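Everything below concerns the one structure shown next.
Note that one protein chain is taken out, while the other chains of the complex remain in position.
Up next, subunit A:
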Amino acid sequence: MAGADGDDSLYPIAVLIDELRNEDVQLRLNSIKKLSTIALALGVERTRTELLPFLTDTIYDEDEVLLALAEQLGNFTMLVGGPEYVHCLLPPLESLATVEETVVRDKAVESLRKISQEHSPVDLEVHFEPLVKRLASGDWFTSRTSACGLFSVCYPRVSSTVKAEIRQHFRTLCADDTPMVRRAAASKLGEFSKVLELDYLKSDIISLFTALASDEQDSVRLLAVEACVSIATLLPQEDLETLVMPTLRQAAEDKSWRVRYMVADKFSELQKAVGPEITKNDLVPAFQNLLKDCEAEVRAAAANKVKEFCENLPEDSREQIIMTHILPCVKELVSDTNQHVKSALASVIMGLSTILGKDNTIEHLLPLFLAQLKDECPEVRLNIISNLDCVNEVIGIRQLSQSLLPAIVELAEDAKWRVRLAIIEYMPLLAGQLGVEFFDEKLNTLCMAWLIDHVYAIREAATCNLMKLVEKFGAEWAQNTIVPKVLGMANDPNYLHRMTTLFCINALSEACGQDITTKQMLPVVLKMSTDQVANVRFNVAKSLQKIGPVLDSNALQTEVKPVLEKLATDTDMDVKYFAQEAISVLALA
């Protein structure tokens, strides 16, 4: 037993504690991160009697060290001797839960929540709950904030007297003097509601909810909106109107845009929580107002929810509600003054077509899509294009192709390379939907032009795009339309363009197959091995390594091998290196 419990002579506590006290923060941090190793060396008993008291006493340290300590202690149950001793971990965690730094405190609370589950019901009442009470009535706001996160983990497992005390503490903190504590309480209101009995939910929580939702600080009020979702989910339908709706209506018209934003942001959740009837009577007008809000932030948040909101409307009246109430607002948003609003709308608006069906889409939505495709802001156009697949299923993409093309061309030449990059990524999708003829006629030149873009990321994406196109349209198409152009660039005076040829070959060889690779690509690659620029030459070596597996063994031995051997004696060390690598990977030595 003594052996298993660590060895005094080998690991005197003083040496270990010295490590935890090292002057260098980094070393101290390392030691704390290996606290479990130290505990293991000491054995469970000395961990309990010596290590933990030391840790509790020396809690003043840099926040980074404290954070690591708070995290470690959450996994310490076995190291102190299992669940029956887990309460030994409470004193250091209690101190950590009172420090100023939020990250440390949050981590301490997280660990406390974790080990609360390992307490027996008796220990929970004897050790854990008193700690929660101490924190809840602490002098400085930090301990009271931490307490807010602990109520819901102990409530379900304690006796009814203690439950009553916990409810009382929670009530007190909801009305705390400092807004920081009220915010903490408000953010845990939903969680706490879930563990409460329905009667107490109605008698206690609703009044707290109402009070927090009309707090003088908007930062508190907006957290109450979050809680609203959980509370509404828990209450029976018939109570919602009297207990929740007055507060929710008030929040949707709050004078602070932050609160209204929160309502807009949580709209789908709220919609599900209150059910179809209230949605029809209350949420539809509220949603209209949010879409027309005077603050762009709120409109954008609401615009983001348009599709989800419409989808979740009760089926019997869905179409009528959308057509008469939602669509008019959506139409206005298309020409909003704020680009974030338009762009939020553009990212979801296409989704409406599946809900409204073919005829309505053509009559009402199509003009909106077309308007957005011509929007001055590239992000709006991009969002429309990236969601084309939704419309394709309903009305087919041809309806749009007239407007689509100019939009794509313009984005393809946008001054911002990130915009160009984004449109390239949609090319394979567009190609699939528009078909090979349309593609060859209108888009192929664009795809080739990207290969000589002056930004590397674009050239790289263009290469990858070609590969995907070949996968879609087949080797024969590649041979006729792409390969000649790509190989033509091998004679370009700009070495960057010559390298692009090699990169394209790397990407295309597999999709094009052995025949094209051997007969058309390989000769070009081999010829480039005498290029003046070393970067081109070592990329030849890399390309040969890449396309080697596609070639037959005859070509490898008679054509590739001599060239690589020659490159392996190149004057440039990088060329040598990659040539040798290729030789060994292709097993040509």
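We adopt the following convention: a residue touches a chain if its C-beta (ideal position, glycine included) is under 8 Å from a C-beta of that chain, and two chains touch if they have at least 3 such contacts; residues count from 1.
In the analysis below, contacts and distances are computed from a predicted model.
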{"item": "Options \"Ubiquinone biosynthesis protein\", \"Transcription initiation factor TFIID subunit 5\", \"Serine/threonine protein phosphatase 2A regulatory subunit\" or \"F-box protein SKIP28\": UniProt name of the undisplayed chain", "value": "\"Serine/threonine protein phosphatase 2A regulatory subunit\""}
{"item": "Residue in contact with the excluded chain [from A:54, A:200, A:257 or A:417]", "value": "A:257"}
{"item": "Among A:91, A:179 or A:351, residue touching the chain not depicted", "value": "A:179"}
{"item": "Residue touching the undisplayed chain, where the options are A:165, A:191, A:297 or A:559", "value": "A:297"}
{"item": "Touch with the omitted chain, as defined above, among A:102, A:168, A:320 or A:530", "value": "A:102"}
{"item": "Residues belonging to subunit A that touch the chain removed from view", "value": "4, 10-11, 15, 19, 23, 27, 34, 36-38, 40-41, 44, 62, 78-79, 81-82, 100-102, 140-141, 178-180, 183, 216, 218-219, 255-258, 294-297"}
